[in-house]
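Data block below; observations after.
The complex appears here without one of its protein chains, the remainder shown in place.
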Amino acid sequence: MIQARDLGRRFGSKRVLRDLDLEVRAGELLLVTGPNGSGKSTLLSLMAGLLVPTEGEIEVDLPRGGIGYLAHEPLVYKELSALENLDLYGRLYHVAERRETIGALLERFGLWEARHERVGSFSRGMQQRLALCRVLLHGPELLLLDEPYSGLDASARTLVDDVLAEAAGSRTLVVASHEPEHVRPLATQALALA
Amino acid sequence: MSLRNNRAVLLAAAASVLLVAGLALALFWAPEDADQGFSQRIFYIHVPIALTAYSGFGWGAWKALRLLWTRESRYDLESYTAVHMGVIFGILTLVTGSIWAKISWGVWWTWSERQLTLFLVLFLFYCAYFMLRFSVESGPRRANLSAVYALFGVALIPVSFLAIRLAENFIHPVVFTRDGPQMSGSMFFVFCVCLAAMLGLFASLYTNELTGKRLDARLHELREALE
Partner (left out) sequence: MTYFADVAALARKDILLQLRSRDTLPAMLLFVVSALVVFHFSLPSDASETASTGLLWIALLFTALLGLGRAFTAEREQRVLDGLVLAPCDRSAIWLAKSLGVLAFLGVAEAVALPAYALFFEPVGWELVAAVLLADLGLAAVGTLLAAMAAASRARELLLPLLFLPLVIPVVVGGVGATVADDPGRYLGFLALYDLIFAILSWASFEYVVAE
């Protein structure tokens, strides 16, 4: 599903990734670890198609609609409500039974009560939960999660654990994390970036 | 590697020969213009430089199109170099045009000269091109933005020209006019030699600049590989 050969990416004169070979097959879970600045986010961006390689190549056998990318930022509009944001993404991803799917996700992640509030008034944890809704909304085959636990309290962390447990096996996942202990049991592959 | 060197040297030699020949012909051999006298000869330098500048912008836009089409990063450098050279020739166009205006009419600038006005607009446009490049980090993003902008540039050339012609109707026409020279056979010949000379100069400078930039990039790569 994902294949990279001699993958490299630089920003200006700074090399962030170099000579990376990897292969992720359908149904696998790749865990990417490494300190800050090692290129975890860059690698996920390359897989999502937001960045193109400056050296080497990367191939992802999925159209854009089949990929869900959880970035550092929640990628939602602060001036819109949670519901409006998800409605927009639901329309753009042509989600079937949009209202029901959105409602179910908001409930599951504990945002149903706050669904009409401006996202700008959300706490960091709530924004991250909304971002998770956004990522799962269109039922993607490939999930790219960049620090999914960041900003979450204990109860929300169990939500992420559930998502991972559910998805592992049926979907393909790439998870980049600072605290890999939660994810390691589920991982079929691990990559440590320097 | 040496074959490429040979070609560059040949190109430079050919350009030099054409330049000397062209200048000599323009200054000494071409027939004197009845109306404007000796000063008309600057036409043989000014117009070829202008046409070469246009070619530079066009070449840059072609490479930009190739970049967007094939996504190969080498076209970025080629497009940039072409635009860079085009701007240099554009500055020369403005300078030679200004000199000609001074000699002919005693003013350093006149809006009635359509070519000059067009070049001023393009000059501003391509200066913004450099500002754009300077304010984006090098990489695929910068290459894409520069390419799109270069394409807008060539679309702007005919549109601006038309605009300037239309503007003359309500911006009160200035007294100075110049009839396009009715070129006799020998004048046309000299013009062609000078045009070939300027294009050759462009090609030679372009090749050199591109080689230099590519060497720079390669050096950079090697340095990094050693780290």
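Every chain is named by a letter (A and B) in the order it is written, and numbering of its residues begins at 1.
Definition applied: a contact is a pair of C-beta atoms (placed from the backbone, for glycine too) under 8 Å apart; a residue touches a chain by one contact, two chains touch by 3 or more.
Here the structure is a predicted model, which means the values were calculated and not measured.
Colleague: Taking the full complex into account, find the residue in B:42, B:151 or B:217 that is in contact with the omitted chain.
Modeller: In the complete complex, the chain left out is touched by residue B:151.
Colleague: Which residue, A:75, A:104, A:159 or A:191, contacts the hidden chain when the whole complex is considered?
Modeller: Within the whole complex, the residue contacting the unshown chain is A:75.
Colleague: Tell me which residue among A:55, A:84, A:117 or A:161 touches the hidden chain in the full complex.
Modeller: Answering carefully, the residue with contact to the hidden chain is A:84.
Colleague: Determine and list the subunit A residues touching the chain excluded from the picture.
Modeller: 48-52, 63-65, 67, 69, 71, 73-80, 84, 88-89, 91-94, 134
Colleague: Could you please point out the subunit B residues that touch the chain left off the display?
Modeller: For subunit B, the residues touching the absent chain are 68, 121-122, 124-125, 127-128, 131-132, 135-137, 140-141, 144-145, 147-149, 151-152, 155-156, 159-160, 162-164, 166-167, 169-171.
By definition in this document, only the chains that are shown with their structure count from here on.
Colleague: Which residues of subunit A touch subunit B once you look at their complex with the stated criterion?
Modeller: 10-13, 15, 51-52, 54
Colleague: Under the definition above, what is the set of subunit B residues touching subunit A in their complex?
Modeller: Residues in contact with subunit A: 71, 73, 137-140, 220, 224.
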